[in-house]
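Just one protein chain is left out here, and the rest sit where they should.
And now, chain A:
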Amino acid sequence: MREFRYRRPTDVDEAVALLDADPDAAYLAGGTNLVDLMKLGVQRPDLLVDVNRLPLGGVEPLPEGGLRVGATVRNSELAAHPVVRRDYPVLARALLAAASGQVRNMATTAGNLLQRTRCFYFQDTGKACNKRDPGSGCAARHGQNRELAILDWSEECVATHPSDLAVALAALDAVVEVAEPEGTRDVPFVELHRSPGEHPERETTLRRGALITAVRIPPLPAARRSAYLKVRDRASFAFAVGSVAAVLDLDGDVVRDVRLAYGAVAHRPWRAYRAEAELRGRPFTPELAGQAADAELAAARPLRHNGFKVPLIRAVTVRALTELAESRR
């Protein structure tokens, strides 16, 4: 067999040092993505550093409001947390719309954010893929690409980020806490993932070996009225064909604040700032929601098989916002 070493440190510094010392090492959390990719030969780490014994569990309410979610908190645990359910329904719904009960019981917060694309070609070592094998080409660009990006892709890569959780966190302006050999730092969630550009193999702005220790979700009272709508090809256990996370804060009819993020449209969870700008300060109507989506999607460049995503995301944006607006009345 292909041998790899396995370590299970109990200390964050030790874990970071182990990764730092070995360019072919990888963190192992729930393993629901990494182990699959190892079996397929897509990822071939020679050292697995298991993060499950690190003191990174627990969901703590923060003194100033908001939540701090440990990196190894399981997706099912987070979805069931009473504060999440009450204050951040968008988060709970995104989590519960993902995968299956069994996968969610294993999948961790950090692992979810760093899961790899579901692009067919990435997962098949017999096919060209710049992300897996830089310089080999992008088979998806002119191949089967119905599931892939409409925004911000490059000739080098048209993949999408598959996570549902990440879309909610993008909308909530979460912050990622990271431990690196030099110390710890905070990374705004919307800056965690990169555009593919010429280097789709670089998926995040983290340096190699960085350990995600927690995700902070700032207080956002408006998020009590929030929604996650996911469109998929079967009723459960399917990645999104397109999804929308939305928070809407109305003052009377006027949009005081709005947070909007799209899933399954780009290499990164897509915060829809342009759409938000269209909405803010105006009286809410479904038509306005449509115009806002149009503004965001004006930059869309569909691929051969995914042109339908543009009207789909538009329709789901309108639905999500309209439902939130109506639920308030």
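In the analysis below, a residue touches a chain if its C-beta (ideal position, glycine included) is under 8 Å from a C-beta of that chain, and two chains touch if they have at least 3 such contacts; residues count from 1.
In this section, contacts and distances are computed from a predicted model.
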{"item": "Omitted chain, identified by the protein name its UniProt record gives, among \"Xanthine dehydrogenase family protein molybdopterin-binding subunit\", \"ABC transporter permease\", \"1,2-phenylacetyl-CoA epoxidase subunit B\" or \"Pyruvate formate lyase activating enzyme\"", "value": "\"Xanthine dehydrogenase family protein molybdopterin-binding subunit\""}
{"item": "Touch criterion as defined above, residue of A:Pro23, A:Pro134 or A:Pro311 at the omitted chain", "value": "A:Pro311"}
{"item": "Sole residue of A:Gly31, A:Gly57, A:Gly143 or A:Gly197 that reaches the chain not shown, by the stated touch rule", "value": "A:Gly143"}
{"item": "Residues from chain A at the interface with the omitted partner, ascending", "value": "1-2, 39, 41, 118, 120-121, 123-124, 126-127, 139, 143-144, 146, 231-239, 241, 307-308, 311-312, 315-316, 318-319"}
